[in-house]
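Note that one protein chain of the assembly has been removed; the remaining protein chains are unaltered in position.
Read from first to last, the chains carry the letters A and B; within each, the first residue is number 1.
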Amino acid sequence: MDKAKPKNVSLTLWIPLILALLVFGAYRFLPFISQPELGATTISVLTESRSNNELGVITNGLILMPIAASVLFLLGLWNFANHEVNRTTAAVTALMGVIMLEYYVVFAQDYMQEEATYLSSMSIGFWVLLILGILMVLQVFLPRSTVEQEFKLTKMIANQESAIIIALVALILIVGISNPRYLATRNILDVLQGNAYIAVAAIGMSMVIITGNIDISVGSLIGLLAIVSGRLVVGGWVLGGWEIGGLMIGGWIMPAAPIWVAWIVPLILGAAIGAFIGFLVTYLRVPSIVVTLGMLSILKGLLIMWTSGQRVTDMPDGYLIAQMKPFGISTPIYFMIILTILAAVWMRYSGLGRSFYAIGGNAEAARLSGLSERRIIMQVFMINGVFAGIASVLYATQLSIIQATPPPSLELFVITAAVVGGVSILGGKGTVIGATLAAILLNAIRSGMIFIDVSPFWIQAVQGALILITVLIDLIRRKRQRL
Amino acid sequence: MRKFLMTFIVMLMMAALTVTVTAQDERWDGADDLDVAPLQCGMGDEMDESDEGMDGDDEGMDEDMGMEYDGGSAMGAPDMMGEDIVLVDVPKLIGIGYFDATYLGMQQAAEELGNVTVIQGGTTEANIDDQVADIANYIAGGEIDGILFAANDPVAISPVLEDALSQGLHVIGYDANSTPGAREWFVNQAEFNGIAKGMIDSLVAEKGEDASFGIVTSTFTTPNQARWIAEMWAYASDCYPELEWLETLEAQEDAVLSFNQANSLINKYGEDLDGIFGMTSVATPSSADAVTQAGLCGEVAVVGLATPNAMKPYVDDGCVQSVVLWNPIDLGYAAVYVARAVVDGEFAPGDTTVEAGRLGTLTVVNGSEVLLGPPFIFNAENINDFDF
Partner (left out) sequence: MATMEKSKMIGDGKSPSQILKDIALSQEGILFIILVLTIMILSRSNENFLTTRNLFNQGRLMAEVGLMALPMTFIIITGGIDLSVGSILGLSAILVGYTWSNLGMPLEVAIVMALLGGSLAGFINGLIIVRINVPPLIMTLATLAFYRGLAQGISEARSVTGYPEWFFGLGQGTFLGFPSQLWLLIIAIIISITVLQRTTLGRTLYAIGNNAVGARFSGLPVDRTLLIIYTFSGFMAGLSGVIFVSRFTTTRSDMGNGLELDAIAAVVLGGTSIFGGKGSIIGTIIGVVMVQLLRNGLAINGVTNDATIVVIGSVLIVAILVNNQIQRLRQSE
């Protein structure tokens, strides 16, 4: 513990100074300063509402911010003189964070009361300050490197799930303050629902990744199974009648299948394709990335050869399971939550579930302790296929029309959800809960960017940056804990 | 080291947040500021015509009639008059309903003509590099006499098409143009400004001249979509200055993403949102589904470009009142007839009309473009008459 100390101290020495710099920088970019023409109106609105504000906060951000920055700066200087200041630094930084947040409370109140629209046109400084404020408060809860400063909260923050929850809450707060409509029940439900099928697929993907494998073909698989399901329930397609190179093989025109068949067949077919992949991976020893990279093209090619782009429409109403809303909440959310919990519990307590971790963590040791690696890997790919099947049914029934082409780069979305969710790509670690949360986070980011009027040209970059930040913060936090 | 990390993260954050401010009245279309040519405002008779199912309003379309031929020519092309020819169809991508329909039209024309074979080319991804490689393959194969293409990018596709022309192959575009010099003729399904007018007029008819709306498109870099939005902008600011443009969102060609984006529009603007434009045949049905599932049929109008088959459920429900599109089967059909006429020497630079089988006589606009006709507006009365 002591050995690591000098390093820690040198870091904490810098924190307040960097923060002070940032606050000054952000202050410089506050709309009143950087955009005088905007500032004129905003300040007048602000001061008007100030005159009768009950909070009693008489100053506005123009005065609060430099104070906070100066305090941080002095703290930073003081840190250089006294090295044992971890706790003080944390406390004072948090206090400054509180001051900044207070500024936003006032803003939010004005916003609610006056229905003023200036918040949507705030510039960089506004958002940087808000994020800094939240981070400054949050850093109190981060684990410290010394034993006496660890408290129970750190245990809760000790895993990736909570890192994502924090990111999610922070995002919802920031966006929600800027645009309260984001917090409307309907939107929250839409945010939860939007990526539900990706979350379900990510559960299976997490299991595959935990065993040290990967499945790149899941996007094509979901696209194919969705069309299978849709065609089954609508009927009228030709079985065996496949045109290859101008040669037409005769077939049977299929009648419409019962709805439950259309729901179950994708699961079975998914499991079968998963078994095929698993067979190639285990018994023929082709690395999973090679098999699934190949399957990605094969399944996509087959899908196009089969449909040549024909969509499926006219599905019966009873089939559209994803559009049902028991108790006012749409079914994909139930699926996502229930499957995640079931999978998490199963992974934790069942023998097979635990053996996934064993294989991923150390395949050799797992083999020596009598686990059949082959069978387990076969099973994990089959389970992944079943989850892809469920995801494909949710995807197929979400709209009243099934497009013949799967969403482009769907596999990357699923893998991103799984790995951002904390499933170590090297295998042997992680949980499926993180994957689901990450899928929700991805959709919350997408939706949030719209609500705070990010320039549409930059939405992708901001999304990428936020994903990167989530991953980096988690890894740095993990590294700190190890010290 | 951690200092570096801290700074890096903070820098990332700054970078992410520098861009949060945006002026709302920018034109988010990626149309490279190309010139726009809005049509005359013409709301009144528009309604009658759309009841008949046809938007016969082609005033302003013949402005460019006098333009010189600006297409290229196939160098040293063999004289194949009346002989059997093989054409390859290279759409933006294969495996989507729209280009399946154009291909169907090509097959119909080939069958009628009897001396044309159309083979299917095209790639499974709408990437410019894949498309160029695909065309290069057919040129190298040497078994074709002409190329029918729909470009993923007008400029990027041009070198390979010029190469084809220099090899004596005939090059005809449809759906999405290249630069004029890189092909002989382009079969224009409907002029950009005509589509734009059809879209805006449909919305205004449903929601009035002061409606506010959002747009769900594929990507800002898709040339056709970008041009349509640009033309819509120009037409709306000329004719309906009261219309309020709320936002344009990208949704790739992803059905669920389009659905999510439309939902976000609905949630963000609430009762301030009067309409959603779908710019692709994926985005339009998805937006219609978002509106239907939100129970906002009638509150939020959905107007868009889509094939009738994809839109039937929504039009029959009454949730969507008008869908703007040309007939893609006719588009493919016309492309083959134009190619045949060029090969036979019946259609040469300077001509102002071309015969296209069941479509009758098509006119030449903008120098080297064959116009299929005005865009078609599908509604509850006529949508069930079409099957594509």
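Note that a residue touches a chain if its C-beta (ideal position, glycine included) is under 8 Å from a C-beta of that chain, and two chains touch if they have at least 3 such contacts.
Not measured: the values here are computed from a predicted model.
**Student:** The chain left out here touches which displayed chains?
**Tutor:** A, B
**Student:** Sort through A:Ile164, A:Leu221 or A:Ile304 and give me the one touching the missing partner chain.
**Tutor:** A:Ile304
**Student:** Can you tell me which of A:Ala358, A:Leu399 or A:Ile467 touches the chain that was removed from the display?
**Tutor:** A:Ile467
**Student:** Just name the one of B:Ala156, B:Cys297 or B:Leu359 that touches the chain not displayed here.
**Tutor:** Reading the full complex, the residue touching the unseen chain is B:Ala156.
**Student:** In the whole complex, what residues of subunit B lie against the chain that is missing from view?
**Tutor:** So the residues of subunit B touching the unseen chain are 1, 4-5, 8, 19, 28-30, 32-33, 94-95, 119-125, 127-129, 132-134, 136-138, 140-143, 153, 155-156, 158-159, 219-221, 226.
**Student:** Name, in rising order, the residues on subunit A that touch the hidden chain in the full complex.
**Tutor:** Interface residues of subunit A facing the absent chain: 216, 244-245, 280, 284-287, 289-291, 293-298, 300-302, 304-305, 409, 412, 415-416, 419-420, 424-426, 455, 457-465, 467-468, 471-472, 475-476, 479.
The criterion applied here is as follows: only the chains that are shown with their structure count from here on.
**Student:** I'd like the Å distance between the centres of subunit A and subunit B, where a centre is the mean of that chain's Cα atoms.
**Tutor:** 34
**Student:** For a test of understanding, state which residues of subunit B touch subunit A in their complex under the given definition.
**Tutor:** Residues 2-3, 5-10, 12-22, 24, 28, 94-100, 124-125, 220, 247-250, 252-257, 259-261, 263-265, 267-268, 270, 282, 285-286, 289, 292-294, 309-310, 312-314 of subunit B touch subunit A in their complex.
**Student:** Subunit B touches which residues of subunit A in the complex?
**Tutor:** 11, 14-15, 18, 22, 121-124, 127-128, 131, 179, 181-182, 184, 186-187, 190, 194-195, 197, 300-301, 303-304, 307-311, 313-314, 323, 395, 398-405, 407-408, 443, 446-447, 450-459, 461-462, 465-466, 468-469, 472-473, 476
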